[in-house]
Structures are given as C-alpha cells and as structure tokens.
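All protein chains but one are shown in place.
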Amino acid sequence: MSNMVQAIRMALHVGEERHGVTDIFGEDVGPPLGGAFTATQGLKTAWNSPLDERGIVGTSIGLGLAGCRNVAEIQFCDYGFNSIDLLKLAGMHHWMSNGEWNCPITIMTPVGSGIRGSIYHSHSFDATTTHIPGFKIALPSTPRDAYGLLLSCIVDPNPCFFLVPKSLMRVRSLPGEEIPGEPGDDRVLAKMIDAPLGDRTSWKPQWPETPDHLVPFGEARTVRSGRDLTVVSYGRTLPLCVKAAEALVEEGIDAEVIDLRSLHPYDWSRISESVRRTGRVLYVNEDSEITNFGEHLIRRTVEELFYELAAPPRLLAGAHVPGIGLADSLEMVSVPQLPSITDAIRSLARSEP
Amino acid sequence: MSNMVQAIRMALHVGEERHGVTDIFGEDVGPPLGGAFTATQGLKTAWNSPLDERGIVGTSIGLGLAGCRNVAEIQFCDYGFNSIDLLKLAGMHHWMSNGEWNCPITIMTPVGSGIRGSIYHSHSFDATTTHIPGFKIALPSTPRDAYGLLLSCIVDPNPCFFLVPKSLMRVRSLPGEEIPGEPGDDRVLAKMIDAPLGDRTSWKPQWPETPDHLVPFGEARTVRSGRDLTVVSYGRTLPLCVKAAEALVEEGIDAEVIDLRSLHPYDWSRISESVRRTGRVLYVNEDSEITNFGEHLIRRTVEELFYELAAPPRLLAGAHVPGIGLADSLEMVSVPQLPSITDAIRSLARSEP
Amino acid sequence: MSTSLRPVRSPPASELSPDLLSKLHSLMVKARVLEERLIQMYRQGDGFFWIGGPGEEAFNVPLGLLIHKGRGPQYDYCHFHYRQSATLLAMGADPIDAMRQMKNSATDPYSGGRNFVGHYSIRQWNVVPVSSPIEVQYSIAPGTAIANKRAGGRGITIVTGGDAGTAEGDFSTCLVWSSRPANQLPVLMIVTNNKWGISTHFQGQHGEKRISDRGKAFGIESKTIDGNDPEVSYRELSAAMEYVRTERKPFLLEAMVSRLYGHSSASGANRTNDEADCIAGFERRLEERGLLTRQQMDELRAQFTAELLAAHKQVKEEPQPESKSIYEHVFADRDLVRGDG
Partner (left out) sequence: MSTSLRPVRSPPASELSPDLLSKLHSLMVKARVLEERLIQMYRQGDGFFWIGGPGEEAFNVPLGLLIHKGRGPQYDYCHFHYRQSATLLAMGADPIDAMRQMKNSATDPYSGGRNFVGHYSIRQWNVVPVSSPIEVQYSIAPGTAIANKRAGGRGITIVTGGDAGTAEGDFSTCLVWSSRPANQLPVLMIVTNNKWGISTHFQGQHGEKRISDRGKAFGIESKTIDGNDPEVSYRELSAAMEYVRTERKPFLLEAMVSRLYGHSSASGANRTNDEADCIAGFERRLEERGLLTRQQMDELRAQFTAELLAAHKQVKEEPQPESKSIYEHVFADRDLVRGDG
C-alpha cells in the first residue's frame, strides 16, 4: 500500500493524464531528483526551476491565467514567506477582475515539524494560508486523502494550497484505506513508481490504473466517534490525536476525533454537530499559538455554540517562539506531541466548572 | 495641538537627537517629499531608498545588527507582504543566536482603511504581525500615544512594528492629551514643523522641546469606563468604539472601552480585570476575520474567563474577502464602521442566553 | 541611444505611412484628452484617486497598435503598468470604461468598482488584471510566456513597468526566468523610464547608466529608445516584437518617457512644464511635414473633449456597486481561462 509521497505522485500523474496538468515545477522537482521528498519522480511534466520562490509562485500564476493547470512546489513552506504578496494576488485575481479571470493553480508545499528540521524546515503554514482569501486549502493526514485532495486541488478552477505534513510522508495507508487501483503489495508499488537509486536516465515509471476518487473540499472525516468530547485536528497531529483517544478509552474517556482535511472551506457542520453532542471541543494544530487558525475555530465555536458548551473550548498549538530548535529536547516541547495531546484531552474531558 | 503625523515627526526627531537614531528611510521618506503622509519631513537622517521593500527590511536589519538604531518605512503595509520572511528573520536574530545578537529596529508602516485606498492601500497588518514572534507591536489611536509608542519602539533593543492607522493621520489630539512641550496653537506648530509647499531646499524645521514621555509596551488605556460590557479595540476603529459607546449611553448601555495600543506584548491584565467586572467583551479590529488577532484574544478570554462570562465573547472584524473595494458602498461594508460597531455593542449588551 | 548587444533585425528605414501617422496622432490626442478628463473627474469628486499615463502616449499608442490581441496563448499576453490607457485605447478599448473605473461604478467592466482607474483587465484580449503592487507582473510574465511558447505560433508576452520598480527583485526574476537555457521565453520586457518613482529621482538610486544594460549579462537583447517619439517607438517596438515573435527569446526595451501630471492625484496631478510633451513635439513635425494642419488638430482635440465630456456626464448617472457584491467572485465556479467561459 502506498505511502503519502507515492499517493501524491499518483495523483500528479492522474492530473497530467486526465486533468490537463501541463507543469509540475519548483526547486529540484524535475529529474534527476524528483523532489526533496521524491513526490515528483517520474512525472512527465515535472521540471526544475531556478532557486526563486517568487518566480515559482509568479510563474504558476502566469501559467494559470493562460489556462495551464499547474502544480508549483515551494520546497519547504518555510521558504514561501517571501511570496505572501504573490499568493495573496493569486487569491485575488477572480475577485479583483470582478469575475473576469480565474487562476487555476495548486501551490504544493511540505509543512510542519517531525523530521528534526530545525528552525527552517519545521514551519507551519496553516495560520498564514487561512488568512489569505480566495484560496482553497487542503492538508491531508493519510495517503488516500492526499491523493483525493490533491486531485480536488488540480481540478478546481481556483488557486489551492496543497499542504503536506512532512512527518507523514512515509506513513503508509491503513488497511481499508487504500487508493482504489493501487497494488496491495508495497514492494510491487515501489518497483513500479519509485525511481531507482543511481542512474535514472532511462527509468520510466509504470503507473497503476487509479480512478479519480476526489475528496471534496469542505468535507471533514470523523476518524473516531466518541461521546465525551470532540477533538478537531489535521496533518501531523491528527494521528497523534487518534492514538491519544484510543489510549484514553481505558481511562473511561471516549473522544470523537475529526480530521478537518480541508482548511478552507472547512466543514463547520460536522464540527458543530459533534460539539453539540459532546459539549466539549479541543482544537489541535502545531502552528504557533498567537493568531492561529484554531483560534478562529474557537471563535466560531463560542459565536454559535456558546450555550451548548459544557467546558471552555480549548486550543493546543505550537509555542509562540521564533522557531523550532534542532535538539530533540527543544522540538518536543515546541509543538504538540502525544503526551501533551493526551493530557489536553484528559483534562478537557474531566474539566468541571 | 499636533495631529498624528506631526506627533510621529516629533518622536522621530527626538529619536535622532537623544536616542541615537541614525537612519530613517524608505520610499519617498527623505527630501523632497518627506513621506507619503509627510511623517518624515525635515528629519536630518531621513533618506530615500530604492523601490524595494526587501531591500528596505534587509537594510534595516543590517543597520540594526551594526548598532545603528533605525526606522524603516514600508510605504503602505500592503506592500510588505513580499518581505514576511525577512521580518520573521528580524524577529529571530536574538533567539536563533541564543542571545548573542539583538536587532534594534523599527518597521513603521501605515495600516488599515479609511482613505478610499482600494484594494492595495487598505490592508491591515495586525493579524500578520502578531503571528511573527520576536517583535513588539504598537498601534496608536491618538497623537500622544503615537509619540510615546514610537519612542518606545526606538529605544527598545528588539525589533518593533510601529503600525499607523492611516485614517487617523490627520486627527488632532484632544484637549488634555497634548504632547508635553508642544505649542498649543495648531498654526504655530504647523509653521514650525510642516514643510512649506513648493521649493523646500532651504527650509529647516523648528522643533519644539518635547520630553521623552514614553508609552510603554503592554499597557492598554481605558478610554472610557463602563459597567455593562468591555470593548477592546485599537487604531482606526478605536475612536468609533468610543463614539458608539457614548451614543449608547442614552439607550442605557454603559460600555467600557479599552485602547489596546500595544499588540505584543498586550495588556491582558487590564482586559481580564475589565471582563471579570462586565462579563461581556467585544473585540473590534478591521483585519479580515479568519485567523485574526481578535480571535486570539477570544481564545484567551474563554481559556481564562469562561465561567465569568455572561454572554459569548464577540469579534467584529473585516470581511474575509480578497480586498477592500474602491467604491464607498464596498469599503463601508468590508470593515467595521460606526453603525456596525454600535449594533455589535448593543446586541452584546442585551444578549441573553 | 541603442545599447543592443548585437544588431537586432533592423526596423524599416522608410517613413511610416501618412495614414499610420495620423492614426498615431489621433490616438495620442484621444488618450491625452481621456487622462485630462479623468483628472477633471478627480477634481470634481467623481473618483477618489487618479493615476495615469499623460506623457507616455508616444510609446503606449504604438505598443497598443502592434499587440496581437485576442484570447489564449496564440495571442499576446499583456501584463501592464497603471499608466497605459493609451495602449488600451489603441487596442480598441472604449474610453468611457476607464471613466467608469475612475468613478468606481458598478458598470466598470474591469473591476466592478473595486479597483483604481488604470487597472485594466480584459480576458478577451489577454490583458491580465493590472496590479497596484509594483513589479509583481514581472514575476508572473514568465508563466504566460511558457504558454505562448508551448502553443507555437507568434503569440508573445508583454510586460511593462516603471524605472523605479526595477529595483524590486521581481525585475531580476523576469530576467533570470526568461533567459534560462533550458527554456528561453518569448517575453518583451518594457521599462517606461520617466526618471521618477513618486518623488524619488532616478539619479541617486540607479547605478546603471541604462536600465536596459541589465539584460546584457543574461544575453538578452536590450535597447534604450526615445519613447517620446512615436515614430521611433513604432519602429523599435515592431523590431523588438518581431524578434521575440520569431526567435522565441526575450527582449528588454527601455523607453524614455515623460510624466506630465506628476505621480498621481496624491501629488496633486498638476501639469509640469519641465518635461517634453510628446504630443506637442509630434504635432510640430506633422505640421512641418504638411500632414495635418493646426486647425485639424485643434478640431480633433475639441471633438474628443466634447465626446469625453458627454461620457463623463453619462458615467455620473450610472449606479454604484451594491454593498453585498463584496462577497461575489471570491471563488470561481468554473474554469474561465481554459473552458469557453
């Protein structure tokens, strides 16, 4: 079964074959490397750009305006902060032209911590991107969702962010969550679509026949149903929330865990239905905690569900410090981990006025 | 009495004279114009930079690292979004060097709507800057606070944002709120420090003797005391909140209005003291409403004061659309105005479970 | 004034035809009258802000006439500066539409009353929305140029900007991306050099003698021309475009122009008298050569003035956008740029 990088690669291939993707580009995206995380190996429209994020985003916009669906990669989202103006502009073309133009592009970029990436390979991008109007935003936590959300980005007529939690790049699908059409045996799939080590000049991938299987924007997924409280997360922290919820069963705590998957639009009806039932909600993400997207979700929660809450809604997020330090001891306390998530769920479940 | 532009100019002059400011620079900051809003007229260290915000922010950092206190202007904050990476880097120098370096710079930039600036002269910068660790952030709503906060930025050993609400640039101090030492007569002050129209080559300003009068970071100001609810705002919307509060007295609503003044650090103790008393709080700002700094304040409110709230805390902010349209009919509904603020206060004061 | 690396295929040495000259003249005058009308609108409160291109007509009109206008990558993509009403008029735009944008009316076809005047957007002619942020168009241009090149044909990408704006990294981005050996791009980069960025003079800020020299290191054909002369502009633009259309490689063209009403209404929009007026110069020559009489030219101007005054009156009556429209067009529900939209 595929891991997330392979799922992305397969979606990009389907994008090229069936949805008119003409360009997949960015730093080291084309041969010989095929991406810092190998997500773009073997793709026929992949090419290497200059080391210039502004050029990458700008060229992506230009291609989009010319009707060329494209996927532009920022190698790490940490390096996209010199192009926020261009990203805002991409999100504005339809609106500023009063509906005359649209800009069908996908900005793909790895986000978050988990690989000891130190200050500049650990940034989150959800607070920044959710504050940019005009973009749809996907952030998957499983290979199948990565596949389906990336295809949704590609076919959408609007600019989309496809944010990839880098710590989950190598995590494999769970049984029952495979991408339709992918070979069941990991080694078979690897042989088919992973570039060999060494010389790759004559290598060609063998793509499995995978159908479109789009995961629509704005549809969250309830990963675990529960009665006592609602945990809403996405990306790297999502599987940790599930793990914590499962461990807490033996303490008699039954948490519902929702994978938001799409950050804009987001599935408010699923969140509110759940919070109405449980009366308690914890939002978990790893961006730094001042002016954080989870705070928006809390605002909406108190705006609409205040009188149905049994306890204050909670946010567990990254520390408001300038970066994530390299040492293990630093990274661990800078962003939510299994223990802090478990504690937060437990204390919210038990909190009394 | 001074208006805000004059107050800024006087603070910059004091910065040059007494606090070692060596450079005040940016696009059109030096002669002959002295700033798009005339805030830098007549200053001896003011100079015109190339049209390059990345160069402006980068050079500011370099000067700061070399011990040169400087005030760098981004002509409109709308044009700073190509330099968020450099701003983040400025906020990181002390931390990333584990305390070895500091970067004493002030980034000054006009923010917000109110001058029919259309899409690109109406942006807010509070959501963006409060998400950048390592900066102190000031956003005054009166000339005297502008004077005192800018001086605090200048003398601080850390990078500071000095955000100027452009719609208040020409608003004058209220009686009792003058800057110590400034001449009472507007025309006298104008003659002393406003550059004449036409040829200015031989003009020299006559600076009044104004003392330091620092407004410290992290100290909000209660502009109006009240019993029924707490309104927290800053910048352009602050005087509107005061006006609304005053008008609502005759409806029997007594609102407390707090001018936050400093967005980081911010005066949580004043907010929480007030909310504990009133049980109701409305946060008002004009940045767009998804992932908004007011949502952080709401999160903190429910985290710490949930059980003392008589009604859900509320946010009134800008619409989540790509920009503020030029037409009056568009700008008016894109960001809070007196009627919408009045409505929000009224409905919060009266809201019952 | 040429600073070309090696001679570009020479423009025709012959005179432009009398018809073309009078067409150029007529459009230049029309564009000037439009800008003057827009300034009037500002002064009368029929618009919050004016910015435009009076002084650039001698360059911008030929440019508009030479553009292959149409929709999609077979045609030219236009990434314009905010001073190009003359280019748009030469392409065939109706001046009343600029006035609608000036008045931020609901009828403004370029932005529905959302954007400043001069911020054109015409999908049918590949005119992408003009951006207020300076120079970002130079980072976007390589994208449409890739599409032009891939489409085959003669369509090119044209990107324009001011002199001061070349200090932004985006200008460098365009030089780098359009000259990549892996994929050289058919981009005509134009810098209209009026020697000012708002109040800041070229002199203290530019170490380059000529901005066009910046193309040389990249092997980009580059030239500086007198943009105040419509005949020179027409010939040089023809030649530069022919090069880009056929070689499928970039060209950097710097045109020296005037700024006749200051930066914008923010600086007063007053007529300056210390800069060359391209229309006055051209009219002198047309008269000398006996192509048009002073009277004919006066009549032409009077006619445009009357037409645009009438248009101004009409625009005053048109509705403002509805408040709730701010929520329209945040997202597109179909693909306009690819489908038949």
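Each chain carries a letter (A, B and C) given by its place in the written order, and its residues are counted from 1.
Keep this in mind: contacts are C-beta pairs under 8 Å (C-beta built on N, C-alpha and C of every residue); 3 or more make two chains touch, one makes a residue touch a chain.
Everything numeric in this text was worked out from a predicted model, so none of it was measured.
Colleague: Could you tell me which displayed chains border the chain that was left out of the figure?
Modeller: In the entire complex, chains touched by the missing one are A, B, C.
Colleague: Using the touch definition up top, pick the residue from B:Pro133, B:Pro183 or B:Gly279 that touches the left-out chain.
Modeller: Considering the complete complex, B:Pro133 is the one touching the chain left out.
Colleague: Hey, which of B:Gly15, B:Pro50 or B:Pro165 is the one touching the hidden chain?
Modeller: Result: among the candidates, B:Pro50 touches the missing chain.
Colleague: Return the single residue from B:Val29, B:Leu43 or B:Leu89 that touches the missing chain.
Modeller: Within the whole complex, the residue contacting the unshown chain is B:Leu89.
Colleague: Tell me where the left-out chain touches chain A, residue by residue.
Modeller: Touching the chain left out of view, chain A contributes residues 27-28, 32-33, 36, 48-55, 78-79, 82, 116-121, 319, 321-323, 325-330, 332-334.
Colleague: Where does chain C touch the missing chain, residue by residue?
Modeller: These residues touch the chain not displayed: 167-173, 175-176, 179-182, 184, 203-209, 213-214, 216-220.
Colleague: Provide the residue numbers of chain B that touch the chain removed from this figure.
Modeller: Considering the whole complex, chain B reaches the absent chain at 20, 22-23, 47-50, 52, 54-55, 57-69, 85-86, 89, 93-104, 133-134, 136, 157-158.
Throughout what follows, only the chains that are shown with their structure count from here on.
Colleague: Need the most distant chain from chain A, centre defined as the mean of C-alpha atoms.
Modeller: C
Colleague: Whole-Å distance, chain A centre to chain C centre, using C-alpha means?
Modeller: Measuring from centre to centre gives 41 Å for this pair.
Colleague: Which chain B residues touch at least two other chains?
Modeller: 54, 79, 82, 119, 321-323
Colleague: Multi-chain contacts in chain C: which residues touch at least two other chains?
Modeller: 111-112, 114-115, 133, 169, 330, in rising order.
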